[in-house]
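What you see is the complex with one protein chain gone and the rest in place.
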Amino acid sequence: MADNTVIRLMGRRLRLAVIGGGPGSFIGAMHRQAARLDDRYELVAGALSSDPARSLVASMSLGIPPERSYPDGHSLINAEAARSDGADVVAIMTPNDSHYRFAMLALDHGMDVICDKPMTNTLVEARALHDKVRTSGLVFCLTHNYSGYPMVRQAKAMVLEGMLGDVRLVQVDYVQGGRAKPGPGRTTWKEDPARGGTSLVLGDIGTHAHHLLRFITGLEVAEVAADVGAIVPGRQAHDYAGALLRLSNGARGNFWVTQAAAGVENGLRIRVSGALGSLEWQQENPQVLHFKPLDAPAQLRTPRGPGTLPLAARASRIAAGHPEGFHEAFATLYTDAGDTIAARRSGTPPDPLALFFPDAADGLHGLRFVDSAIASSRNNGAWTVV
Amino acid sequence: MADNTVIRLMGRRLRLAVIGGGPGSFIGAMHRQAARLDDRYELVAGALSSDPARSLVASMSLGIPPERSYPDGHSLINAEAARSDGADVVAIMTPNDSHYRFAMLALDHGMDVICDKPMTNTLVEARALHDKVRTSGLVFCLTHNYSGYPMVRQAKAMVLEGMLGDVRLVQVDYVQGGRAKPGPGRTTWKEDPARGGTSLVLGDIGTHAHHLLRFITGLEVAEVAADVGAIVPGRQAHDYAGALLRLSNGARGNFWVTQAAAGVENGLRIRVSGALGSLEWQQENPQVLHFKPLDAPAQLRTPRGPGTLPLAARASRIAAGHPEGFHEAFATLYTDAGDTIAARRSGTPPDPLALFFPDAADGLHGLRFVDSAIASSRNNGAWTVV
Amino acid sequence: MADNTVIRLMGRRLRLAVIGGGPGSFIGAMHRQAARLDDRYELVAGALSSDPARSLVASMSLGIPPERSYPDGHSLINAEAARSDGADVVAIMTPNDSHYRFAMLALDHGMDVICDKPMTNTLVEARALHDKVRTSGLVFCLTHNYSGYPMVRQAKAMVLEGMLGDVRLVQVDYVQGGRAKPGPGRTTWKEDPARGGTSLVLGDIGTHAHHLLRFITGLEVAEVAADVGAIVPGRQAHDYAGALLRLSNGARGNFWVTQAAAGVENGLRIRVSGALGSLEWQQENPQVLHFKPLDAPAQLRTPRGPGTLPLAARASRIAAGHPEGFHEAFATLYTDAGDTIAARRSGTPPDPLALFFPDAADGLHGLRFVDSAIASSRNNGAWTVV
Partner (left out) sequence: MADNTVIRLMGRRLRLAVIGGGPGSFIGAMHRQAARLDDRYELVAGALSSDPARSLVASMSLGIPPERSYPDGHSLINAEAARSDGADVVAIMTPNDSHYRFAMLALDHGMDVICDKPMTNTLVEARALHDKVRTSGLVFCLTHNYSGYPMVRQAKAMVLEGMLGDVRLVQVDYVQGGRAKPGPGRTTWKEDPARGGTSLVLGDIGTHAHHLLRFITGLEVAEVAADVGAIVPGRQAHDYAGALLRLSNGARGNFWVTQAAAGVENGLRIRVSGALGSLEWQQENPQVLHFKPLDAPAQLRTPRGPGTLPLAARASRIAAGHPEGFHEAFATLYTDAGDTIAARRSGTPPDPLALFFPDAADGLHGLRFVDSAIASSRNNGAWTVV
């Protein structure tokens, strides 16, 4: 990872406030360590739990002073905005239905925002938030964290360099087993449509798969024909979604996500074929990118190995052959966003390689895709414009 | 492979005649060595090429006497049927459009048939041939050879034994690169719809993927929503097909086949998830079957390794850890069919484990699937009953 | 990773001072993030570089106050020992020849020590330091970081649980390519015997391989027959070492380390066979432990997957299927040592699962092995007692 030059130009690290991610939260711990890994942020305030007492205890264990431990996100944003040393950046990791209101309020107060995915639960909200970000000029980072892996960055860079030629075929699948048994999984609010959104599987992991496809190929999903539903007996919330895709350049795609595949851990996988070769990447073995050129031997690309492009090198912190993982990929988004925020705040031009973090436009594309896939599924699988 | 007990009951090997597979044919050599590997057949007659001179030379090089080298399939069948020592079995490996007429004629003459896939080019022919086989009582083996791999047999046997519980989700993809470049591939007749059938990619490899799914799961594809077309600039013949599937028990499926993935060799892959676990198999590393039980460590199953079920053990000829491949898998179909033919001809009950070779019903299902997928694709991706 | 209960009992994080690891150091950044990941430490003082000006700049960029940025390790230890709020723990990541004197001084002042490997450059020093640690009652952690990987811990725990039966055969190899070209590698001081020790390859990576073998099996290397030397033309420093091993229970072993394997990244690999099964692990794909039981299907064990034992679960911070890597494995040592230090300082019994970090006895065993291997190599490969 590049040195934190811009942060140093500002004379200090960014002040970060977190909303959500309290005791027992998988993603809360992930956000906080991601913020810290590359030293772009200091954690100054939090509203960690909807239970004020738990929130206070959690804040203290993280070194947040009691007076900056808030009972809820609204209090946090309003109070921090009123402080001269208030938070620069708000990170939102609450259940999906509250992303919108916290993000809008933070932007209203001139704070930059880092927000968990999916960006919102509805397309209407996504549009409004996207517009808000655009007019505000503030930074909005959406944590589609898989795009932070060095070899995903390498894949994108290879496509950008033309090493695949025109992209023709894409297959992305995200297969998990966390909801293979009847009954709710670990995170129960996700099964409640009011909180988790219309489609559990599409919001939870489908948007990751969709973003990964767009990130690597640089293409949009133009049309979708989908089948979305629940396959485990007794479940209401969607636990699988299959889709056929037509991409913005005419390429074809295949999409398959489920959380009902018994015994599978976290199987996110993508294959991209262009006129000149194919790429394959799997999240469970993230240090290897398979590259199969048209008429030359297949290659294994690794972080910092020969042929690593700058975008991938920036996302790696260690010598070749020393595995990095999920934590570091997540942190890369925070660091990219941090560098961009610091540049904005210090009036300097941002590092072009820092600008590849997912943003509100990506969030809006994600919600459009979810909506279109559900519409297609309800309409007998008809092709539906995204 | 079991000893050829039944063949010995007959007192001799089966007399085999081949139609097609002459000089330069990949699949012809494959059929002939498959017939020979386990000693169930002796090659007695051939019509190897549509060019009589080449046919004669090819026959001689295979040890076929000149008087049993025929200029075409019709002559072969008629002449062999007239001999007291004529062929018992006719193997057909000609371009797809002639499968029907040779198979029908052979059956008319009481010969058992082994036929390359797809069974026919049209659904009408497939229905007629299927009926013919049923009423004839003869054996018809369709060479969906991937079902002959030991670990594919193991997967089927594990599903049959209930080790996966109810099947819920299936993903099958067959990705090749042989048609990634514009222009015809190696086998030019396949690009001609009159000879190769309506859909090049579905006939050539889609029927393999479809059969593999049905073979392992024991389920039928009930409905399909598909997108089938040509993605390589300038090509008319289909080179990709994506489909969403609803299986006969309500399970959902995802299907993706293409011959336009630059740099990919022969990537046939399947994943099956049931209530109790998931299976994964890849043709390019065929000796390993991944089994991921619901609440126990993932397993790697290997031929003749611990836990090998009888159906898989029958399909392996060698000690554990000694790789077998495509040749042997292909031969397993010939041997199974041979044992079944010999049992029929000797009036003995067939070995139940020999009865898993693909047959005319499989061929008919394949053609129905191809037709339905094309119909769906033409009908804006609408769900179409197979 | 377990919550930092003991640290909270102390009412504060451990105060950490670092010696070495200044600008451009790979291992310095590694130590510091390892100290921080699980919040057991706060960095309070440093002597980061032998150049005072660079040391000051580096300290400031890490948030160390100028008055606690020291020009060298001796000043640091003496001054911190004199402060009421002085460092609890000193972490040493200087060139090998200074490990001994800094560690001895820190122990003299009652500070716990975390030290990079190899522990010392000579066996004499190793013995003295080991004695010192024992008599001091202080904690000494040696960063053989590969023992911090969750699946290495799982392997150890499986051996401890008797799942392998008596260990009979061990093969460990550590193959890198960093010194495949003539000339010095990245870290030039390592090629100087006065600073890097008698045997570059044995000190740098051989001690890692040796420790990994001992850690997983719980056995000692009793005798060694070795060949150690330089294979790249023009190099003096050892770049390969092969050895045959006799372990303390009579098991046999094979050992192979080199930094001259062109194109290889960081290939540390171990296989252990016992009466009841075999284990295999590779550092470059660290999330998978292969377990091959005697008469049951081979298994793939993963962190937090089914069958994960407590020692492995403690070393993982994330849900199954989310890769962790080198950073986290390194941090596990810091956290284990931190919990043990905090327990000692608070007078509470340590968590038994925290006690698996490498210590001075491991360092002494490592130096003995290096010495014995070199002696054997010089003595025509004779078996040499370690």
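Miscellaneous remarks
Here the chain labels run A, B and C in written order, and each chain numbers its own residues starting at 1.
The rule we apply is simple: a residue touches a chain if its C-beta (ideal position, glycine included) is under 8 Å from a C-beta of that chain, and two chains touch if they have at least 3 such contacts.
Keep in mind that what you see is a predicted model, and the values were worked out from it rather than measured.
Of the candidate positions C:Leu123, C:Leu169 or C:Ala361, contact with the unshown chain belongs to C:Leu169.
Residue in contact with the omitted chain (choice from C:Thr258, C:Thr308, C:Thr332 or C:Ser372): C:Thr258.
Residue in contact with the omitted chain (choice from C:Val124, C:Ala275 or C:Leu355): C:Ala275. Remark: the omitted chain is touched by one listed residue; of B:Asn266, B:Ser346 or B:Asn379 this is B:Asn266. Residue in contact with the omitted chain (choice from C:Met10, C:Ala29, C:Ala128 or C:Val232): C:Val232.
Where subunit A meets the missing chain, the touching residues are 291, 293, 295-302, 305-307.
The omitted chain makes contact with subunit C at the following residues, 165, 168-169, 171, 173, 175, 177, 180-181, 225-227, 229, 231-232, 240, 242-244, 246, 250-254, 256, 258, 260-264, 271, 273-278, 291-294, 298, 380-383. Hidden from this view is one chain, which touches subunit B at 8, 26, 29-30, 33, 36-37, 61, 176, 264-267, 283-287, 302, 305, 317-328.
Going forward, only the chains that are shown with their structure count from here on.
Ranking all chains by how far their C-alpha centres lie from the centre of subunit C, first place goes to B. Our note on geometry: subunit B versus subunit C, Cα centroid distance of 55 Å, whole angstroms. Here the spacing of subunit A and subunit C, counted between their Cα centres, is 34 Å.
Looking at subunit C, residues 302, 305 sit in touch with two or more other chains.
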